[in-house]
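Dropping a structure here in structure tokens format, bear with me for questions.
With one protein chain removed, the remaining protein chains of the complex are shown where they sit.
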Amino acid sequence: MTEALPEEWLAAAEALRADGFEYFDWLGCVDEIGRRDCFRIVLVIRNLGQGAEPMMLSCLLPRDHPQIDSVQGVFAGAAWHEREAAELFGVDFVGGDHRRLLLSPGFEGTPLRKDEVLAARTGMSWPGAKEPGESEIAPNRRRMVPPGVPDPALWGNRDPSEPSADPAAVAESAVGGRVRRRRI
Amino acid sequence: MSSSSHRWIRLIEPACTSCMICARECPSWCISIDSHTEPVEGLPPGARNRTRNVLDRFAIDWSLCMYCGICVAECPYDALEWAGDLTEPGAGRESLVEEMVQPRSDPGLGVQ
Partner (left out) sequence: MRWVDWYGDGSLWVLDIALACCTLEFDAAAMRPELVDGRDTAVGALPALRDRSQVAVVISGTVTDRLAPAVAAIVDGCEQQVGRHPAVISFGACASSGGPYWDSYAVTKGVDQLLPVDVYVPGCPPPPEALSAVLDQIVGRIPS
């Protein structure tokens, strides 16, 4: 995998294309929260004349301001992939197509970010919350919690006077398992 | 794949210990379990008191179930199995919730 800085991204894509990597395979976004406060944009292209070996080009963007040049002008097929990454992660592809791809026009949020929570899971009562031998959920400091539901003290039931939770903390607390929680 | 797989899931009630593993592993959250504890009878004199789990309710909401079989695979006591019958359609969503624990005539007795 070759890394490029955001300001080098477009030039790197153009240079690779000029080098024979003319086949666009895919472009994706990875949320690296928990490891580093970044999104990683990955571009995979192939040189069909050389056995179609893939070339992977990647670039790290800061999570709070993810902005990168669009490569639609180099690989037309990247347009849909960039639109998907833009709408699901909130990445700004400068010079690209800013139309929504899959989500409803009124949709709010960037659902594939790891600190974005599936509200349906937090709203629904998990059948697995009971312990063996229980018919009601009794107060218990070490409960089983399902994956996808963060600590309510961090998200949802948070004390509004406290500062907003760190995204990495929200993402980590949504892992699930047997945990110590202040409230059920 | 046998002809009876992925059509319906049957509970083998005597094997179930209410361990909750199937309900916790189900990705669709479609298994509901209620249980309580009862003291174990007939222990030898001097033995410490023991309790066991008694299953009160085991229900699968078939409108959510995706027939993945994770519950069947995860059950440590083989209390769930694929069966050949088909789950029945229903006129209302609630009619698709199947209660699988047989009602007991004497509420004091647990399943042996």
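Lettered A and B in written order, each chain numbered from 1.
We adopt the following convention: contacts are C-beta pairs under 8 Å (C-beta built on N, C-alpha and C of every residue); 3 or more make two chains touch, one makes a residue touch a chain.
Owing to the predicted nature of the structure, the values given are computational and were not obtained by experimental measurement.
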item	value
Contact partner of the left-out chain, one of A:52, A:76 or A:118	A:118
Candidates A:62, A:95 or A:109 - the one touching the absent chain	A:109
Contact set of chain B toward the excluded chain (per top definition)	7, 27-29, 61-68, 86-93, 95-96
Chain A residues that touch the omitted chain in the full complex	102-104, 107, 109, 111, 118-121, 124, 148
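In the analysis below, only the chains that are shown with their structure count from here on.
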item	value
List of chain B residues in touch with chain A within their complex	17-20, 23-26, 29-37, 51, 53, 56-57
Touching residues (chain side chain A, partner chain B) in the complex	124, 126-128, 130-135, 144, 146
